[in-house]
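Pasting a structure below so you can have a look.
Of the protein chains in this complex, all but one are displayed in their positions.
Lettered A, B and C in written order, each chain numbered from 1.
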Amino acid sequence: MDIFIQQILNGLSIASVITLIAIGVTLIFGLTGIINFAHGEFLMIGGIVTWLAVSAGLGFPLAVVLAILAVGLMGYILERGLFRFTLERPTNGFIVSLGLIVVLQHVVVLFWNPNQKSIPRPLTTVWEVGGVRIASVRVMVIAITIAVVALSFRMITASRYGRALRASVEDRDTAALMGIPVRRYITGVFVLGSALAGLGGALLIALFPITPFTGGTMVMKGFAVALIGGLGNIYGAVAAGLILGIVEGFSAGYGFSQWTDAYSFALMILVLIVRPHGLFGGTSGPRMAS
Amino acid sequence: MKTVLKMGASAALCLGVLAHPAFAEDNIVKIGVVAAESGSFVSAGHTLPAGVGLAVKQINDAGGINVGGKNYKLEMVKRDDRTDIATAIAATQELVRDVKVQAIFGSETHDFTLAMAKITQPAKIIHFAGNSTLAKILTPDSVKPGGEDHYLFQSEPQEFQRSGSTARGVLTLLEPLLGYKPKKSVMIVGNDATGQFLSSYYFKALKAEGQDVPDIIFYPPDTTDFSPFLTRAKSLNPDIIHFWYNGDSTLTALPQALELGAAKSYFLFGVDPGIWKEKQLSADVPVAMSCVPVCWGESSNPKAKAYFDAYFAAGAPHGVTSSVSLLYHDYVHFLAEAWEKAGSFDPDKTVEALLTLHHQGVVSDDLTFNPTHQVTHATEVCAAAPGGAISCSMQQPPAEAPKS
Amino acid sequence: MTEGLHQDRAGCGLKALRSLLPVLVILALIALVPLFSPSNRFLSLAISAGINVIALYGLSVLFGQTGILSMGHAALVGVGAYAAAILARDFGVGFWAALPAAALASAAFAMIVGIPSLRVGGHHFVIMTFAFGQLLAIVLTNGGDYTGAATGLDLAGPVTLFGADMSDLTRYYLMVVAFVTTAAVASWAIINSSYGRTLRAIRENEKLAASLGINVGRHKIGAFVVSGIFAGISGVLLAYFLGHISPSQFSSFPSIYLALMVMIGGARLIEGPLAGGILVAFLPEVLNLDPVQSRIVYGVCLIAVIMLLPDGLIGGVVRALRAALSGKPKPETQQRNATPSEARR
């Protein structure tokens, strides 16, 4: 029985990192229509910044804050510099993000070599409850993710800013006519999504070593979860993140372990065919203002 | 304009030829190396040229080699295959047909070597590769004269030998540290070409040692979160969890295994005690390590220390796979000795010499190739007690493959 | 949009033929290269790049003409390569017989991937093809002995053409150049046919195309299948040239790499795939550029191309030349709205 609980716990910690990415993707892709496939590299750079900060002697909490700020700033620069011009043609935004994947990965390789980077675990205590080992660092990751989910959920749905944001998704022109500064909101969402990726990267390197190429595999799972949950639907992203985390945890634990990566792709293809707007219903990206 | 260019070029050529005879007696013998110095397989790639380069320097410092009455100096021509098969093919074509090397070493990536062999063998170029997976194509009739792999040599022991000696070493070294005879083992292996090939042999080797091996757990190669796999292994409550074969993945998985208390002891294939010390790793349970073929951090092989001191002095990076360089270093010396014995660079005479010689190398004093061009030698296994003391011992391989 | 210019004036065949001329001239020059006795490394890299270009012509039909961006094109090349290897191993089918069979296999796989993916449409389509590419790599890795698992498959069979053994690099090089020429001519034929016009109509405005009698769904699948045929043939050539294929050669990054190449070259130009193959796959290797830096340059170059030169680097250069020659600068605005792909709602 303890093994079963242990696998659920494992699934939870996988799910939390994937969910953090998925929320970033679902916010950016769902609410601004920018398909940023380099979101995985934003995550990786969050991890690298944390690694640099910790190896420079800073404490982990400060390093995490630095990671969030750094990646948020990077998001701002890239949105203002590049993605702003591709809003009318999302496919161009997608192609730009492909270029970004290659650039960001190899800039990190150029400066800090392609090898694995890791930081000493911020929390090392491991509790043992009835045969189930609970690592405090994983509990921290899960707790932070829950807090972030609650915060962004409230902000997107409950606050004035959130409602205006969702209006600008339904119809950008009408929202603009109603005095909603659509451009500023899109930048805001992009920076928020990027900051989330920075946080995700910091938490990821707290759990395991990363390489400049770690972003690639992670982003596909993030997109799969965002699409399964329904674009722009945070509730969907959280639910789908949990489902996928548990499925991967159990497939690795009980099923055919070598097929673990296949599930997220197969699930995504199935869901998109049956329900193109995701299990919990989301936008399919904003209507083009054509 | 064009004609002027032509004239200038031909003039330079003549001068070149004129200058050449001044150093007539020091002819150059070129040895090619193909390894991944960039791209995802870079950790193994740096060690190969470093190992060959050190051997070439040692031979040249000792005055080069005397073949058929003439003295030759060796020159290493190395190419980066960038972990991309098309680049590896192009590099091999260049070394074989343009640079016209006498021998080729590499690459560390199994399927690149197979593709390269299709170029080196028809061109009768002696080709050394440290992949035990070459056993698939080195068969009695493929290596006989005229066969399609007559000039191909596997500079790593056959997998059943390496797995056999490793399994035996791990079990004998861990038993005293555990305080009882381990009976149950679980293997956790990367699901890629090398992982799939090696695990089938190691599984049989563990069975031959009387181990109960209830499960081999394959994980996708770029996994970072191993906890579900480790929990599955824990559910079988094994005495030993054996991690195969990629050092980086193994070092990612170990802290998670210790956290989960997945097993009573662990075996990390391809992690050198040198890395264990350098990264100040520690564990509250015994941990065994093995190096292909000899460890550099701590070794029971007397010549290893001198070799690795020279190896690192020459600027090679301290890597998880630094010991892999020995799979190539010894065989440059072996080849040089074969050329001197054969008295010529004729490929067929050289192959004959390689098959008859007993070469005294770093790894072992009696390196020989068996009839299917595969080398046999011991493998070094070390074990770190929870306190941290590391002890190593060379393990002799079993005589022949276990049944079943 | 330069490519459009070709068609507009291509009222009758002659003008259309003139649009093919530059590519044929370039390919003729490329075919003469062996006379300058290039190094075997040069030939080997040129052959690998050439094999990529054949696949790129398929992508230029799919993306350049129909505006469908696929991130699974390398997977289609993989299907062709594995089909050739399995046919050779199990049925002793040689190189030449494997070509049509592999093209058919890739085309069939393209349909299997295309139908569900196109049903989804929009941006999700790209991610669907990406997912199919990853799934194929996983299936091949866990395919046991049949697919050679992670080790991949060996291809021992020699390639012979009218009896001549093609393992000599110069002969293989010339054969690849011939295949690239055929691919270019085929792609040109498609562009200048009514089929090509139909694809461009779909790219420009699906709703209007449907109102004029075009079965948009079927033609999109058709374009996907056509791109599969080009990819399948490229796969066979790759398998026989490398002699050994493994799943990692056909997973997601190679697909991004192919998309990157066709976009930098200019997906809508007949010269585009050839230029993309040379610029991205061939030159950096031949000039021995540092791989890390050259990849950063590609990335930046791709971003610049998309933001500034919607028709790719070559499109931009050609247009600049044409503007310089004809003396009247092309109005920049006119090019703005003719970008590679209009997202349709």
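Simple rule for what comes next: contacts are C-beta pairs under 8 Å (C-beta built on N, C-alpha and C of every residue); 3 or more make two chains touch, one makes a residue touch a chain.
Throughout what follows, contacts and distances are computed from a predicted model.
Undergrad: Tell me the UniProt protein name of the chain this structure doesn't show, selecting from "ABC-type branched-subunit amino acid transport system ATPase component", "NADH-quinone oxidoreductase subunit C", "Monovalent cation/H+ antiporter complex subunit F" or "Nitric-oxide reductase large subunit".
TA: "ABC-type branched-subunit amino acid transport system ATPase component"
Undergrad: Going by the stated contact criterion, tell me the shown chains that border the hidden chain.
TA: Touch partners of the hidden chain, whole complex considered, are C.
Undergrad: Who touches the missing chain here, C:R200, C:K220, C:H244 or C:R319?
TA: From the options C:R200, C:K220, C:H244 or C:R319, the contact with the absent chain belongs to C:R200.
Undergrad: Decide which residue listed in C:I214, C:A304 or C:V317 touches the omitted chain of the complex.
TA: C:I214
Undergrad: Spell out, residue by residue, where the missing chain touches chain C.
TA: 1, 4, 7-9, 11, 194, 197-198, 200-201, 203-205, 207-216, 334, 337-338, 342
Heads up, the rule we're going with is that only the chains that are shown with their structure count from here on.
Undergrad: Work out the mean Cα position per chain and let me know which chain is farthest from chain A.
TA: Following the centroid criterion, the farthest chain would be B.
Undergrad: Write down the chain pair with more C-beta contact pairs when A-C is set against B-C.
TA: If we tally the contacting C-beta pairs, A-C comes out ahead.
Undergrad: Distance between chain A and chain B based on Cα centroids, please, to the nearest Å.
TA: Spacing between the chain centres: roughly 40 Å.
Undergrad: Could you put a whole-Å number on the gap between the CA centroids of chain A and chain C?
TA: 32
Undergrad: Just the number, please: Cα centre separation of chain B and chain C in whole Å.
TA: That gives a centre separation of 38 Å.
Undergrad: Going through chain C residue by residue, note those that touch at least 2 other chains and give them in order.
TA: 138, 141-142, 292
Undergrad: Which residue numbers or ranges of chain B touch two or more of the other chains?
TA: 38, 191, 220
Undergrad: In the complex formed with chain B, which residues of chain C make contact?
TA: Touch residues, chain C against chain B: 39-41, 43-45, 48, 138, 141-142, 149-152, 154, 167, 169, 241-244, 246, 249, 285, 291-292.
Undergrad: Which residues of chain A touch chain C in their complex?
TA: That would be residues 29, 33, 35, 82, 85-86, 89-92, 94-96, 98-103, 105-107, 109-110, 216, 220, 223-224, 227, 256, 258-259, 261-262, 265-266, 268-269, 272-273, 276, 284-285, 287-288, 290 of chain A.
Undergrad: In their shared complex, at which residues does chain B touch chain A?
TA: Of all residues in chain B, those touching chain A are 38, 40, 42-43, 191, 217-220, 222-225, 227-229, 231-232, 234-235, 248, 251-252, 255-256, 259-261.
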